[in-house]
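Only one structure is covered here, and it is reproduced in the block below.
Removed: one protein chain of the complex. Kept in place: all other protein chains.
Now for chain A:
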Amino acid sequence: MLKKRGTRGDKGSKLEFGLFTLPVILCITIAFYIPFLMTIRYSLTKWNGISKHPKFVGLDNFKQILLGDANFAHAAWFTVKYAILYIVLVNVLAILLALVLDMKLKSSAWLRAAFFIPYILSLVIVGFIWKFIFMQGFESLGHSTGWGIFQLSWLGEEGLAFVSILAVSIWQSIGFYMVIYIAGLQSVPEDLKEAAIVDGAGPIRRFFSIILPMLAPSITISVFMALTNSIKVFDVILSLTGGGPGGTTYSIAYDIYRDTFQNNLYGYGTAKALILFVAVLIITIIQLSIFKRREVEA
């Protein structure tokens, strides 16, 4: 009797494990794993989405993308440039903002909310609002101030369009990074800062010798988030420049979207998508191992 109960209990706990985990496994398999396997399959085909049977072409798509696709090379270079500048600028600016807001100003609650607000808005809409400002608003601002900076063609010239996309992305997300850094600063012990003041360290020395090292965990998180988000930049470009002028502001994500859904190159587009996945995987592994090493040292 007892024995029987024991086996039933064992079976019961297995059943329970299954019941608890099956829904999530099922949903993730549908959302990620099946589509991912399909992506691998399609990437080996030539397919326009219309013909019933995709034509198997082996690794031809990959060869073509890596050796002879100027669009892809350009988009990749755009994304790399964008990611590096975005990561550096958004983090430096957010640290500066956080330092000021950590000084317990009377208005810091308002300031924090104000800088955070754009982050709760959809990037597509942010892009459109800024498009309006670059196209219509700057004209009026130029008239009333007479400043030349408002008369430039911010979305119509290659270099300036890049700067615009970068600026708008930073504007939208800086509040997020600022909040992470404020949380990090608040965990720096007060007596450490006071001891440094007693020792006669000036503000700059204090920042580099005490605050910055103590911020390391926040920097790790923020750089990681900034990296993963910037590699996938898409929405803001779609609504702000639409890839223009002359196709100079396509990111990799946008290039994939265009090939698959606008040019109907389904096989070719999925091959690009797979390359993006491998790139993200490699970058993540490198980043994680660097940070692991740093944690060991610390």
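Operating definition for what follows: a residue touches a chain if its C-beta (ideal position, glycine included) is under 8 Å from a C-beta of that chain, and two chains touch if they have at least 3 such contacts; residues count from 1.
Keep in mind that, in the parts below, contacts and distances are computed from a predicted model.
> Given the choices "Methylamine utilization protein MauG", "Aspartyl/glutamyl-tRNA(Asn/Gln) amidotransferase subunit B", "Heme exporter protein C" or "Carbohydrate ABC transporter permease", state the protein name listed in UniProt for the chain not shown.
Matching the unshown chain against "Methylamine utilization protein MauG", "Aspartyl/glutamyl-tRNA(Asn/Gln) amidotransferase subunit B", "Heme exporter protein C" or "Carbohydrate ABC transporter permease" yields "Carbohydrate ABC transporter permease".
> Can you tell me which of A:F72, A:Y86 or A:F115 touches the chain that was removed from the display?
Among A:F72, A:Y86 or A:F115, only A:F115 touches the chain that is not shown.
> Among A:L44, A:A83, A:A196 or A:A273, which one is in touch with the chain left out?
A:A273
> Contact with the hidden chain only, please: which chain A residues?
Chain A touches the missing chain through residues 16-17, 19-21, 23-25, 27-36, 38-39, 42, 100-101, 103, 105-107, 110-118, 120-125, 128-130, 132-133, 136-137, 139-141, 144, 171, 176, 179-180, 183, 221, 225, 231-232, 234-235, 239, 252-253, 256-257, 260-261, 266, 269-270, 273-274, 276-277, 280-281, 284.
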